[in-house]
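With one protein chain held back, the other chains of the complex are shown just where they sit.
Going by the order they are written in, the chains are A and B; count residues from 1 in each one.
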Amino acid sequence: MEKGATIKHDIKKASKTGTWRNVRPEIEVSGCIGCATCVKYCPDACISLRKRKKDEFIEGGKATENVAEIGYEFCKGCGVCAEVCPVKTISMKKE
Amino acid sequence: MNKQLTKNFAPGHGTCSGCGIPAIVRNILDVSEDPVVVVNATGCLEVTSTLYPYTAWKVPYIHNAFENAGATVSGIEAAYKVLEKKGKVKGKINFVVFGGDGSTYDIGLQALSGALERGHRFLYVAYDNQGYMNTGGQRSGATPYGANMTTTPAAKGDIGNELDRKDIMEIVAAHGVKYLAQANVFNIEDMRAKAKKAFETDGPSFLLVLQPCTNSWKFPVSDYVKVAKLAHDTNYWTLYEIENGQYKINQYISNPKPIEEFLKTQKRFKHLLLPENKKALEKIQRDVDFRLEKLKKKTGE
Partner (left out) sequence: MKHINKKQDTKIALTGGAAAAEALRQINPDVMPVYPITPQTPIIEGFAKFEAKGKVDTDVITVESEHSAISACVGAVAAGARTVTATSSQGLALMNEILYIASGMRLPMLMLVSARALSAPINIHGDHSDVMGARDTGWVQIFSENAQEVYDNTIIGMKLTEKVHVPTMVIMDGFVTSHSVENLEVLIDRSVRSFVGEFKFNQSLLDVSNPHTFGPVGLPDSYFDFKIEQEAAMDKVFEEYENVADGYGELSGRHYELFEKYHTRDADHVIVAAGATCGTIKDVVDEMREKGKKVGLLKIKMFRPFPYKQIAKALSGAKNISVLDKSMAFGSMPPICSEIVMSAQISNLKSQISSYVYGLGGRDIFAKDIENVFENMIKGKKMKGVQYIA
């Protein structure tokens, strides 16, 4: 046991809060404008911006350079991202 | 996982689904240009982020007790001053306290007052969710009039909490603190700008951040930003700052929505919309208007 219960961060010991989820956010990339609104509000910092891939340019879609990408390991499925998305390109799907 | 936003505070913590506290913590720490040491009062953030053997904190962190974050940071800052003078510690470090409203308005007010008065250099961030949420939603000195809380339940003929919130900003300001500001989790850019100013302050600084609690305010877990924004749009929670005694409203809502728009999003206020509680509702609107007028006067408008 650590002296005085003083511990250090180790992500391997983290509980995978993704298991809490019963709905999952999914991004329709063609509609994503890369504004990062979802990024800043996500309680679990699961969302990052990444470069848009070539095959993600869909006709009529917003061809911004960046798009949001969700990591599901810690995503609790709260739906804040879908709620704040200004272009409603994130939707919550049953697990 | 977002690398930039998790460099100080990682996921794997157990805050409720849809809680806004982590966004407050991450964005405030992210603004600091110097290394940070975090002091955390007992509360939601503390119990959810440090469940042995895991800690979500990637920066030095201490939780002492509920009521003594102000005193704890005083000891740390004093240690820093001495050890820096002795050459044992190098470079500037920012000291940040996170406490809920219970540990700020109520049980920890004395320790906070002492620390402010003594002028230690630290930023105190109160995430204000207007009650004791970690213990199940009891009334605190930050709970608004009319809220249905577990220790002030609403019933027929009983409005729920009959007391008004304490004005913690004025209490802190009375200590001669050079920089303090009211922020709202919905407006992250404003909050970040305020945190930046706070970190540049020589001496104590204070941020009061509104943090809607999905669990106790009772709204859907997806809605903390929406509820927080309504607090802003109704002038219920005005964004302002006090810098060297000068008041400044950061964002002014000239045609605010009626307070019902904010109240009706939360079940804690559901009873207020009943016809029998019309007077209470009017009082709440009157108070919102009065607070804004008072604030405007202080800005010299």
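Heads up, the rule we're going with is that a contact is a pair of C-beta atoms (placed from the backbone, for glycine too) under 8 Å apart; a residue touches a chain by one contact, two chains touch by 3 or more.
Worth saying up front: this structure is predicted, and the values here are computed from it rather than measured.
*Asks:* Which of B:Met1, B:Val59, B:Ile171 or B:Ala193 sits in contact with the chain that's absent?
*Replies:* B:Val59
*Asks:* Using the touch definition up top, pick the residue from B:Cys16, B:Val31, B:Ile76 or B:Ala126 that touches the left-out chain.
*Replies:* B:Ile76
*Asks:* Of B:Lys3, B:Lys85 or B:Lys279, which one is in contact with the hidden chain?
*Replies:* Residue touching the chain left out of view: B:Lys85.
*Asks:* Spell out the interface residues on chain B facing the chain that's missing from view.
*Replies:* Against the missing chain, chain B presents residues 35-37, 39, 46-47, 50-53, 55, 57-65, 67-68, 70-76, 78-83, 85-86, 88-89, 93, 110-111, 113-114, 117-118.
*Asks:* By the contact criterion defined above, which parts of chain A meet the unshown chain? Give residue numbers in ascending order.
*Replies:* Chain A touches the missing chain through residues 1, 3-9.
Criterion: only the chains that are shown with their structure count from here on.
*Asks:* Can you work out the whole-Å distance between the CA centroids of chain A and chain B?
*Replies:* Using C-alpha averages as centres, the distance is 25 Å.
*Asks:* Which residues of chain A touch chain B once you look at their complex with the stated criterion?
*Replies:* 5, 7-11, 13-17, 20, 39-48, 71, 73-74, 76-80, 82-84, 92
*Asks:* Once bound in the complex, which stretches of chain B touch chain A?
*Replies:* 1-3, 5-6, 9-15, 17-23, 26-27, 50-58, 188, 220-226
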